[in-house]
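Of the protein chains in this complex, one is absent; all others appear in place.
Which chain is which? They are A, B and C, in the order written, and residues in each are numbered from 1.
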Amino acid sequence: MSEDEREPTVRDVSDWWSTSVSRIEPNVIELRGRPVQDLIGSATFAGVIWLMLRGEAPTPGQERLLEAALVSSVDHGPHAPSIAVARMAATCGIGLNNAVATGVNLLGDVHGGAGEQCMALLAEVHAGDAETVVAAWRARSKYLPGFGHRFHTIDPRRDPLLGLVERAVSDGVVRGDHLRAAQAVERVLAADRTRGVPINIDGCTAVVYAELGFPPPLARGLFVLSRSVGILAHAWEETGQGRRNKGPMPPSILPTYTGNP
Amino acid sequence: MSEDEREPTVRDVSDWWSTSVSRIEPNVIELRGRPVQDLIGSATFAGVIWLMLRGEAPTPGQERLLEAALVSSVDHGPHAPSIAVARMAATCGIGLNNAVATGVNLLGDVHGGAGEQCMALLAEVHAGDAETVVAAWRARSKYLPGFGHRFHTIDPRRDPLLGLVERAVSDGVVRGDHLRAAQAVERVLAADRTRGVPINIDGCTAVVYAELGFPPPLARGLFVLSRSVGILAHAWEETGQGRRNKGPMPPSILPTYTGNP
Amino acid sequence: MSEDEREPTVRDVSDWWSTSVSRIEPNVIELRGRPVQDLIGSATFAGVIWLMLRGEAPTPGQERLLEAALVSSVDHGPHAPSIAVARMAATCGIGLNNAVATGVNLLGDVHGGAGEQCMALLAEVHAGDAETVVAAWRARSKYLPGFGHRFHTIDPRRDPLLGLVERAVSDGVVRGDHLRAAQAVERVLAADRTRGVPINIDGCTAVVYAELGFPPPLARGLFVLSRSVGILAHAWEETGQGRRNKGPMPPSILPTYTGNP
Partner (left out) sequence: MSEDEREPTVRDVSDWWSTSVSRIEPNVIELRGRPVQDLIGSATFAGVIWLMLRGEAPTPGQERLLEAALVSSVDHGPHAPSIAVARMAATCGIGLNNAVATGVNLLGDVHGGAGEQCMALLAEVHAGDAETVVAAWRARSKYLPGFGHRFHTIDPRRDPLLGLVERAVSDGVVRGDHLRAAQAVERVLAADRTRGVPINIDGCTAVVYAELGFPPPLARGLFVLSRSVGILAHAWEETGQGRRNKGPMPPSILPTYTGNP
């Protein structure tokens, strides 16, 4: 700190915590400039998610697409690490909020980041040539974010989600650039292998979020909100089963020891 | 482990992770018995939250009340520790999901548990006498969960939320027992002091969740889903401001040292 | 806020963050009043843990006991939920610190709180009669914190830890009240069953921490520091194995579905 640094003031502290998200004063709560009492009873939860992240309310068509994407990702069972750890956490004597936080903490670059990465891929394809872009991504990693699944050959969420985007293009709600980019990638991948590598749920939601104009990092953010529902439902179910300190397998099964004797 | 313990089988491992929340098999995703493809495009996000936690879909009237409660709690500004820590986390080089998890982790008994505790209070009042119950709770703690606020004398969310519950009682959606219990507590508190101690947001949402039949711990669970929206919006805003390792105050302000010289 | 509330000052903010733990000013770092440069190279890590939590440095005898307790709890393999979730977290594309935090988050009342609860039990036994106290605790819960293990009939850490406490009693380092209380509980439990319920690791470390004068909640705090080592070692090993999104069991094993068809 230089010696001429001025004495800090309260204003500095207020500014340090400045925000445009909400205005909270005694008896006043405004979300993005809207009094909360005007939203309660009229706005949907999905609509308020849009409002909070974008700064203004969605149109009905935009809201419908967002609802569909949020609905599609809520759960993928206890195989998903985020779900499994939340169930284990719920047996360890911590709050339900701590169990949910434990699950959300795992939605990182690998578990929760594919949508974000796929949005970057789609933007490149939109701006260039699908075959070239796919080849470049493939050279960097064997995983192409948003395409292929170790479990589903055809993800049951694909057709309804992409169908909704197609209808939204017809209705003029979105332009369809990213939908077409995703379809172009699918065609490149289908030519590449005997069995295609279809777009997966991360790819489908990436199309929706890109069409709706969300910046890529919010694909992960929205996935967090969606998957939190499944994490909560599983943690809550586990709570009711009364186990204590649930490990990954029954206590009678021992891990294989691979170290020095 | 006793020596006669039978050899564990794969079935044990499958059972160890048994669940009634979802069925995930190759090309099959069912949430509470419903194929996910039947929900995408028809169910709302709030409706699926209900489905996942309760096992069946809500009626339109139930869903409307749930939407309102979820909307009402999304944010209370950077004064709330959950919001502040998520903003700080977002400047430390961790994922957006980790920043949200950090915020959610703080929604414990004190920050996120008032609704759960208030539901217990309302159940007691419903089963007994408001004055006696309030006196007993007051004897245990000076905080009465769901009533009073250090900031708002009249919480702007009170009237719209309770108004929706009243309408739902008229429409036969809910019975109104917990609404009347909350009003009885308000009357006891009003008689008790020169200025009343009105029901706060935790109390209002506790009324909603109790009327809708949610078990008390899910009041915290639903608050987690709601507040996650504000946590995400604030963490995302902070990301855009480019600070690194944001502390609670500008670096030029030093904490007071109270220890040995 | 009342209208006459005075304008907040910077002093308030400094005071809001006041601490006696450390003094940090430009070119000054003091831990509990000691310049950090005087500790580097002379104090042990365990000694500084004591200093930071207690405000002054330990005697050599105290430090030796603390080292032993910290050493004893570092790991209990992947069956422990804290270890398993950290390993899963390490495969999800989050930082090593996030993986450790995920594990630590699970060391709650059930997984990490037994030592804290056992210290309360030992204090009661010390002040009263072992048989009566044990009966009272048993009436409240079938688990007696610090005694019995679902896995070990004789915990290999018991004898060396209690032996060190006994030697410290002989050397006048500690008084032995809590050691005797634990032994009294063991005798009560031995009389109670055909096979005894010996003190477990949480009980042994509770004896150490109680003898050393730590308040009960720090039994959990010290366990957190100790187990963090195992959590880190396991998360780091998992990182080297290259799995992605590791679930609790191989992908080919499906959870049993117990819900509606």
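Some observations on this one:
To be clear about the criterion, a contact is a pair of C-beta atoms (placed from the backbone, for glycine too) under 8 Å apart; a residue touches a chain by one contact, two chains touch by 3 or more.
Just so it is clear, the model here is predicted, and its values are computed rather than measured.
Shown as candidates are A:R32, A:H178 or A:K246; the residue that touches the absent chain is A:R32. Only one of B:S72, B:T102 or B:S228 touches the absent chain when the whole complex is considered: B:T102.
One chain is missing from the display, and on chain C it is touched by residues 1, 5, 8, 12-13, 16-17, 19-24, 26-29, 31, 35-37, 39-41, 43-46, 48-49, 52-53, 64, 67-68, 70-72, 74-79, 84, 87, 95-98, 100-102, 104-109, 112-113, 151-157, 159-161, 163-164, 217-218, 220-221, 224-226, 228-230, 232-234, 236-237, 239, 249-253.
Where chain B meets the chain that is not shown, the touching residues are 1, 7-10, 13, 26, 77-82, 84-85, 88-89, 91-94, 98, 101-102, 105-113, 143, 150-151, 244-249, 251, 254-255. Listed by residue number, the positions of chain A touching the unshown chain are 1, 10-11, 13-15, 17-25, 32-33, 55, 93-95, 97-98, 105, 151, 248-249, 253-261.
Throughout what follows, only the chains that are shown with their structure count from here on.
Here the chain at the heart of the structure, going by C-alpha means, is B.
Chain centres here are Cα averages; for chain B and chain C they lie 30 Å apart. In chain A, the positions touching at least two other chains are 1, 8, 13, 26, 77-79, 84, 98, 101-102, 105-109, 112-113, 151, 249, 251.
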